[in-house]
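All protein chains but one are shown in place.
By letter and in written order, the chains are A and B; residue numbering begins at 1 in each of them.
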Amino acid sequence: MVFAPTGLVTLTTDFGLAEPFVGIMKGRILGRLPSARIVDLSHGLPAGRSDLAGFWLGQAWRDFPAGTLHLAVVDPGVGTARGVTLAECGRQLLLAPDNGLLPEALRGSAGVAWRTLDPGLPDRLGLGRLSRTFHGRDLFAPLAALLAAGELEPADFGPRASAVDPRPLPRPCRTDDQVQGEILVADRFGNLISNIDAGLLRGLDSPGVALGAHDLLLAPTYGAADPGQPVAVVNAFGLVEIAVRDGSALDALGAGPGATVVIRNCGGHTEG
Amino acid sequence: MVFAPTGLVTLTTDFGLAEPFVGIMKGRILGRLPSARIVDLSHGLPAGRSDLAGFWLGQAWRDFPAGTLHLAVVDPGVGTARGVTLAECGRQLLLAPDNGLLPEALRGSAGVAWRTLDPGLPDRLGLGRLSRTFHGRDLFAPLAALLAAGELEPADFGPRASAVDPRPLPRPCRTDDQVQGEILVADRFGNLISNIDAGLLRGLDSPGVALGAHDLLLAPTYGAADPGQPVAVVNAFGLVEIAVRDGSALDALGAGPGATVVIRNCGGHTEG
Partner (left out) sequence: MVFAPTGLVTLTTDFGLAEPFVGIMKGRILGRLPSARIVDLSHGLPAGRSDLAGFWLGQAWRDFPAGTLHLAVVDPGVGTARGVTLAECGRQLLLAPDNGLLPEALRGSAGVAWRTLDPGLPDRLGLGRLSRTFHGRDLFAPLAALLAAGELEPADFGPRASAVDPRPLPRPCRTDDQVQGEILVADRFGNLISNIDAGLLRGLDSPGVALGAHDLLLAPTYGAADPGQPVAVVNAFGLVEIAVRDGSALDALGAGPGATVVIRNCGGHTEG
């Protein structure tokens, strides 16, 4: 279970693509590791929302092969004394500011080895003076390149240490006869993704999903609803999701992130 | 005229870039084919509009070298029984859900060999259980990787079969003295792109373009108009396009997708 780098690096930021911030990071990575293969995961995350960046990185990192390094820079504390976290899990590395992003991404993962950056390492690596506003360029990109090149071993990154998690995403609550959770995010299609993992539904024979005034049956696929009608499904990440077929649940249902979702055994009257 | 894969893969989706859906597909492709070179064509297409995805893929695919595989996933029927189509044309491959996307992309192309996915193939390839909501990850990415790696031959994909085209884009109509078409899309600049191919204008000596109340001469270039004035040109895709110089025709002319465009021999009073 040793990390053997392959030069594959993913990037997750809240930098957007309108300015060349992400491109600049790639330039710094390619300057140190010309053979790097760089994949964008997302750069359109809400500004400063390290928790949501962690959520999405958590849905994505397992789909990459062993030897991948995942760099995530959502860093509202840039320039302050916040730490830097490296996590090794499943023969992959994840690197991010120590602000809760990686604990969210790795929630429930077994066998994570956590390290925190030795504050003297950037100087010893010759990274030069860091700007106060763009550590993605000055600190994270070179660290990622060195780790992905195998020139910096995880063991030399810094001491073992647990990561902070100041703002964990809300967790669902399971009682005997129901699960209560909430909508975490609306995706590009207006689908409303909850924090309720399908594993929590065991024992609910005929699960009915309540979102505000909407009562929905849990269906196998979007196509189970008529066009324009709402439907609840277990999505590809194993989470309960409320969608509107060929439409946007976010627009149509008057509910978005933060809305309560309740799932209970259901008879009676339902939509969907 | 045999397809010889080069590891070059293009992606066209309606997934957007705010969430890591596209990045996840790339992880799955790179896991099977580490040497894949992946190019994004567009991920900002209107949700579910397989016809427009086909239109844009149709403008783009010929600009890639032989040996390229083009994967397009605009898939409102995900999780239902819709088929999967593979087309071989010009020593390139195109792979998409069987919903009309590829017939639109290949309209007018000669020598297309169409195949439909053998429903038993995913199992035989060991792709595992598919989610109901993200076949881009579970089905299309691995198929694309196998085809681009040369590990799956087109002939083994499934039987020859024509593809469905349930919602073709509207076609222009040519009579003796005029061509009537419509605006298909507005691009990023607010340029209005019609479905009228320049080849249809043969025999119109002095073509005048009417869009709503606007009468325009067909000019050789945007620069033929004064700044802020509308102009009609044959664009780089061979289609008649209405633009406003240094501005947005979409905003300025009160017309957008669906608007009728008529081109006829023209004397008299014109703008542009």
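FYI, a residue touches a chain if its C-beta (ideal position, glycine included) is under 8 Å from a C-beta of that chain, and two chains touch if they have at least 3 such contacts.
Predicted model only: the values in this text are computed from it and were never measured.
Undergrad: Which of A:A4, A:A18 or A:A110 sits in contact with the chain that's absent?
TA: For the chain that is not drawn, the touching residue is A:A18.
Undergrad: So which bits of chain A touch the chain we can't see?
TA: 14-24, 26-28, 30-31, 34, 38, 47-48, 76-80, 131-134, 137-138
Undergrad: What does the interface between chain B and the hidden chain look like in terms of residue numbers?
TA: Counting over the whole complex, chain B touches the hidden chain at residues 6, 8, 10, 12, 17, 37, 39-45, 56-57, 59-60, 63-65, 68, 185, 187-189, 220-223, 233-236, 241, 246, 248.
Here is the rule we use: only the chains that are shown with their structure count from here on.
Undergrad: Between chain A and chain B, what is the separation of their C-alpha centroids in Å?
TA: Centre separation, chain A to chain B: 31 Å.
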